[in-house]
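Missing here is one protein chain; the remaining ones are kept as they sit in the complex.
In this document, chain identifiers A and B correspond to the written order of the chains, with residue numbering beginning at 1 in each.
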Amino acid sequence: MNNNFLNNLQKGFLKRKLSLIGLLIFSIFIFLGIFGPLLIPYDPYKTEYSNRYQLPNNNNIFGTDWAGRDVFSRVLVGAGITLKISIMALCIGSIIGGIIGILIGYMKNNILKMLVIQFNDILLTFPFLVLAILITALLGSNLNNAIIAIGISRIPRYVRIFCLVVNSEKNKKYIISATSLGASKIRILFYHILPNILPIFLVNTVLFFALTIIAEATLSFIGIGAQPPMPSWGLMIRQASENMLVYPFGVIPPSIAILLVVLSANLMADGLREFMDPKLR
Amino acid sequence: MIRYILIRVTGCIITSFVVVTIVFLIMQYLPGDPVHYLLRGYESEGQVEALRKEFNLDKPLYNQYYIWIKGLLNGNLGFSIFYQKEISSIFIPRFIATIELISLSLFLSIILGIPLGIISAVRVGSFEDGLTGIISLIGVSTPVFVFGVILQIIFCIYLNILPTIGRVSIFENIFDSIKHLILPVFSISLGLLPYVIRNVRSEMLEVLKNDYIRTGWAKGLSPFKIYYKHALRNSLVGTIAVLGINFGMLLGGSVVTELVFQWPGLGTLFIQALMSHDYQLIQVLVLVYALMFTLVNLIVDVIYSIIDPRIALE
Partner (left out) sequence: MKKLTLVLIYCGIIVNGLYANNLNIGVQSFQNIDPIVTTGTDDYHVISSIYDTLIILENGALLPQLATNWEWLSEKELRVQLRKGVKWHNGKLFSAEDVKYTFDRMKPYKTGYSWFYKAIENTTIINNHEIVFRLNNPDSQLPWSLASVVASIVPKLSESDQIDFKNNAIGTGPFKFIEWNIGEKLILSKNSDYWGKVSEIDSVTFKPVADQNARLLSLRSGELDIIRQVSPDSIPQLRKSSDFDVYPALRHGSMQLAFNFNGGKWNKPVEDPFKDIMIRKAISFALNYAELIAVSGGLSPRVYGPLTPTLKGYPKDERTVERYDYNLELAKGFMSLSSLPNGFSTVLMSPPEYEREAVLVKEHLKEISINVELKVLDWGAIIPLARDPKVRGTEFGMFYYGRSSLTPFPPGVLQKNLSTYGWKPNMFFDVGFDRLFGDVKTLPIEEQMPIYAAAHTYAVDRRISAWIYQWSTSYGYSKNKIDNFESNEVWALFLDMFRINYIKLK
């Protein structure tokens, strides 16, 4: 049907435009995350009690919080914190998950392997929050432990990715021929197999960013992540919600910040998926 | 079939016990002391030791473990140090409250998600589709508690038509009960909705391409029949799978939502137990969460195998 074809084309174009917007916003986020501390108008930690609970005005673009601190500066510095957290958790998740996944992928198809994969699948869907709460309770309620908890929770997914790709590629003809030519396992791994992972890895990592931001915000909101006076977005929302009755506006800036960054990550992931799709097929 | 279920159920129980044993061991290394949390520094000499003795905290590890397991098998869930009560008496009403939230959220997600998914599939590329897409995107991109807090601000503070927090039992006052339920259930559903919508939409798109739909059109069947009868059946299966996969997320979301709305359920109980280092309570709750999780997976698998006999059972 003609209509359908046009619709699909239009949709594809729109989608691509949206993903580009996502890319743009995400890049701004990364830029602010790195250079934010140089751009802030005020010290995000300095309290000015007489200036508390201001609505946005000429002095403070986003207003001030319960202690008179400039919210705009805090949001910017929060971007940096978020970026740092996501990258660190990403490293933990992908490196450990990758190693385990590759090892499992190389195993022979026996019962043990099946069990391990089954176990991994269960872990994939296990309620992350319960696990994270326990880990931070064990190690202490601070940001570093929250990062560890988030990183650990992403391991099953990376295990799955690496395992799947290694498993499916290792028996392919070109690998076998490379092995018979005398190429070492490691060389095969890095030169031939891993590049195939790149598309899925990329998409998952972008999604991972989105999830990490939400996860860190959630943990800080409960109180087991970032500790005051750190300007973590989740912590800011929590403090703002405690004063909801007196200053409801306080919730808005950090919420919008989280929403924008996660939204952009999701849009990017969608775009990447569309982009990578024909390659995967 | 029955054998399959039995095997899976035993698997459930074994997994949960393994989880709980691990948690028990973790508890021992947990920093913080429940007795001191209780006494808040106003204690006398010997009072701390006496309390620890009363709560069996001074016995060796395996002894404590044994006492606890034995109690579990007898239906005794243990003793909460913070609440100074048998856990069983605290547990049941909280469990009911959480089940209330979770089941209503699932229900709402299905009731809203399936029609929305179908509409956006049927009118691909239209305004409705775009709108649903945006709603899905926002739903996936916003943390659960942000939903909760913003809903609170809009409906409780500005419009002042709904209560901020708390729960009223259905048996007490049904209107009040519903008023307290609306916002928390909505918060949780908004997180699940996107997954249901997307799943239904993509499945419907696949189905709509099929020949038998074209045949239906040709036969002159009404759109309603085509969409809801033929297409729905397929999407239902997918929806159940999606909800099953995301059940973990649902549990996590319910914990945070309970916190935001001070809902007296297992989530707030869990957080309070953690804050007061109430080991026995934490153990029981983790066991319950693990059991719920594995059981739901089991149910989803079984339903799946019933609906679609093509799926191999092993």
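Here is the rule we go by: a contact is a pair of C-beta atoms (placed from the backbone, for glycine too) under 8 Å apart; a residue touches a chain by one contact, two chains touch by 3 or more.
If you're wondering where the values come from, they're calculated on a predicted model, not measured in any experiment.
Enquirer: If I'm reading the header right, one chain is hidden. Which shown chains does it touch across the whole complex?
Expert: A, B
Enquirer: Using the definition of touch stated at the top, determine which of B:Gln64, B:Ser105, B:Ser120 or B:Thr164 touches the missing chain.
Expert: Selected residue, touching the omitted chain: B:Thr164.
Enquirer: Could you tell me which of B:Ser16, B:Thr239 or B:Ser276 touches the chain that is not displayed?
Expert: The one listed residue touching the chain not shown is B:Ser276.
Enquirer: In the full complex, which bits of subunit B touch the chain not displayed? Write them out.
Expert: 31-47, 50-51, 54, 82-85, 89-90, 93-94, 156, 163-166, 262, 264, 275-277
Enquirer: Please give every residue of subunit A in contact with the chain that is not shown.
Expert: Touching the missing chain: residues 45-47, 49, 53, 66-67, 223, 227-229, 242-247.
Rule of thumb we're sticking to: only the chains that are shown with their structure count from here on.
Enquirer: In whole angstrom, how far does the Cα centroid of subunit A sit from the Cα centroid of subunit B?
Expert: Each chain reduced to its C-alpha mean, subunit A and subunit B end up 23 Å apart.
Enquirer: Given the complex with subunit A, which residues does subunit B contribute to the contact?
Expert: Residue positions touching the partner: 15, 23, 26, 29-31, 124-125, 130, 137-138, 140-146, 149-150, 152-153, 157-158, 245-249, 251-253, 255-256, 259-260, 270-271, 274, 282, 286, 289, 293-294, 297.
Enquirer: Spell out the part of subunit A that touches subunit B in their complex, as residue ranges.
Expert: Per the touch definition, subunit A meets subunit B at residues 4, 7-8, 10-11, 14, 122, 125-130, 133-134, 137-138, 140, 210, 214, 217-218, 221-222, 224, 234, 237, 240-241, 244-245, 248, 251, 255, 258-259, 262-263, 265-267.
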